[in-house]
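Report on one structure; see the data block that follows.
The complex is shown incomplete by one protein chain, all other protein chains being positioned as in the whole.
Moving on, here comes subunit A:
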Amino acid sequence: MQTLLMHLNTNNDMFKLNLTIALRNLWKNKTSSMINVSGLAIGLASCMLLLLYVSYEWSFNKQTKDDKNVYQVMINFDGPAGSISGTGTSTPNTIAPALKETYPAVKAASRIGDADTRLIANGRNSFKKIGRFADADILKIFDYTFIAGDEATALNAPNNIVVTASTAKLLFGTTDVLNRSVRFEDRVNLKITGVIRDLPDNTSIKLDYLMPWTLFENLYEWTKRPMWTNNNWTTLVRLNPDANAEMLNASIKGMIKKHVADATSSPMIFPFSRVHLYGTFTEGKSTGGEIEQLRLFMGLAIGILLIACINFMNMATAKSEKRAKEVGIKKTIGATRASLISQFLIESLVLTLCSAVMAIVLVEVFLPLFNNLLGIKMNIVYANPYLWMSLIGIVLFTGVVAGSYPAFYLSSFNPLQVLRKRRSGRGMWSVSLRQVLVVVQFTFAVILIISTTVIYRQIQYLKNIPLGYDVNQLVELPQDGQLEAKFELLKERLMKSGAIQGICQLSGSMADYNSNFWGMEWPGSTETDRHMVFSQLATTYDFAKTTGLKLVEGRDFSRQFSSDTSAMMLSVSAVKVMNLVHPIGKIVKYQGDLRRVVGVFQDFIWGAPYRKQDPMVVAFRKEGTGYVTLRLNPANTPSANLAVVERIVKDINPAYPVEFKFVDELYGQKLKSQKILGLLSNIFGGLAIFISCLGLFGLAAYSAEQRTKEIGVRKVLGASVANLMQLLSLGFLKMVVLAIVIAIPVANYMMNSWLKKFDFHTGISWMIIVMAAIGTIAIALLTVSYQAYKAAKANPVDALKYE
């Protein structure tokens, strides 16, 4: 026991002494330690931020217990000849009850209404928050945490309402709100029967309050009717754990057609947790989606960490050769190999640990900014064991890998060798390994530079694709409450106010593709033409005038022609696919009615800007309400205009708050995922390059120091500063050039396949590649030459005296 204790004690002392040496070493080389630690910290922080984002996206819709059993009902639409033309997430109101009734495998099924913001009032103040209607089964599908109320009965009566904690606080300043009354949409009073904890940010079913489906049916009589082909709502189901989804899918396929003989849609269940990331469907099969971008980010995260680790290793090994003397002395005095190995490993682990601490601080500091940029709410859950496990894992891995070369290589030295001729420790292997690492690092950096530039240019290109209408000064607001019945009054008062130049009502938002149909007939159309899919929008007067849409032929709907109430307009590409030579005046059968074509308009971007637009029909329909679209008067400031508009709208429709949306902002949303990609690749690409340069800076310093004597001799013999700088920089330059040569084809290949996803895209011009190459060389040269200059300018006498 005594000896064991003694043994432990001396081991402990050795550890302390080694730690002392490590820390003093760090302190002595403050600059290089800082470079090393902060480089790794930046790398770790970048990696953590990216992985945080990846895990945020990855855990989308996965917060529910047994999320594997939760499925979303999708609707496949028949295309021509037995194909599936598209897959949608909106379902009829009949699927959920039918599924639950017919199939025992379905444990719970719920219809869920859309995520519109709706009015909720506490008696004095009213707020517009996201309110959803759903069947009571939703509480069996999700495991919402009830702070108050009974989960089993909360949604059982039509006048019940469940609110989230923050909604409760907003309304009443407390979560203790059970049985209190709120007023919904200024129409009914509801009793709060449950308070649930706020939902996570990364769920598709966001809500601030939840109401029973029965209330929805009471409020909107028409929704009571079973409608098998009206796809309007989300349907989620929870299957029994032992259920077979494949088999269920096979048996529900004909469900809709069984009830409606000429229906063209069939339901399909798809794992809810996959909808967000694998939401792209071809022929009814998931073929990817956001996951592709996520993989890119994961690669970026690992790449950055790798670059930082390479730096760290390079610096550690480079410096370790200076430590050979210390190893020699210790060995002579009696150090064992094991104690030396542990010393170097401890040293590098201490450094890595410092970096990790710094990285956590960096992440905490930059997370709010990062969240803001991405428009999401992520936070670090320190209680999460996975976070710690992965962090410790990364620290251990980096520390051990970085420390292992000096540890095992240096400790193997014969003490005589290092004490006598110090240079013999520098094997060919170590040098070439370091060179390989630098090349790998810069290859990655160059790939990032090229990719970032291409992505940036593609986004600019997409931004500059002509929209087809004038998006500036265009504002839309939902046509709620009185705004439908009193639209003419609204129009008159607004026009008179001088705040706007035009106003029209539309069935949907101008900014987003929201409706399509097929089955149109026109003079000369064939049976297969009936399968052609058109997008559609309904409006009344002044559509073109308000939006700035360009008419190619004919005219906009006009009051001067009373027959215009049954007229329609076609897009240029619609005219083309319909093969109409003189479209104006042609009679077309649309939605069962005969309509006359009065105008042809230039295609405008309604769907994704990088896709070809579907042929489009704009029809006159008074009852097809949804949005009021306004063009503000550019003579006044937008805020002045909006103030006037708000006053008038409030006057006509007092029960509702006025919510404007600028169409250009909405349009900007379309490129959100591309923008995130651009943003992240810019930030982290820049960081990767920065870290690479930090490493190069350190290596150059080390190399200059190692060659102090050589430089001194050369200088004494007459070399100029320029000569010496060239001598010192050339080696690094060669590595960077090699990296560029490797990176160009790789980047070219990667970016070409990325660009292929877009119908409209830019190319990778040789200019980008040349600029990237020159830029990298310039940055690398600048980094290295500082050190080279310092070394070359030094007094040779100092260099030669040393040794």
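In the analysis below, contacts are C-beta pairs under 8 Å (C-beta built on N, C-alpha and C of every residue); 3 or more make two chains touch, one makes a residue touch a chain; residues count from 1.
We adopt the following convention: contacts and distances are computed from a predicted model.
From the set "Cyclase dehydrase", "Sporulation lipoprotein YhcN/YlaJ", "Peptidase M16" or "Putative ABC transport system ATP-binding protein", the protein name that UniProt assigns to the chain left out of the figure is "Putative ABC transport system ATP-binding protein". Of the candidate positions A:P271, A:P415, A:G481 or A:G731, contact with the hidden chain is made by A:P415. The hidden chain makes contact, of the residues A:R24, A:K206 or A:K496, with A:R24. In the complete assembly, the contact with the undisplayed chain comes from A:I329, out of A:A152, A:I302 or A:I329. For subunit A, the list of residues touching the undisplayed chain reads 6-7, 9-10, 13-14, 17, 20-21, 24-25, 28, 325-326, 328-336, 339, 414-416, 419.
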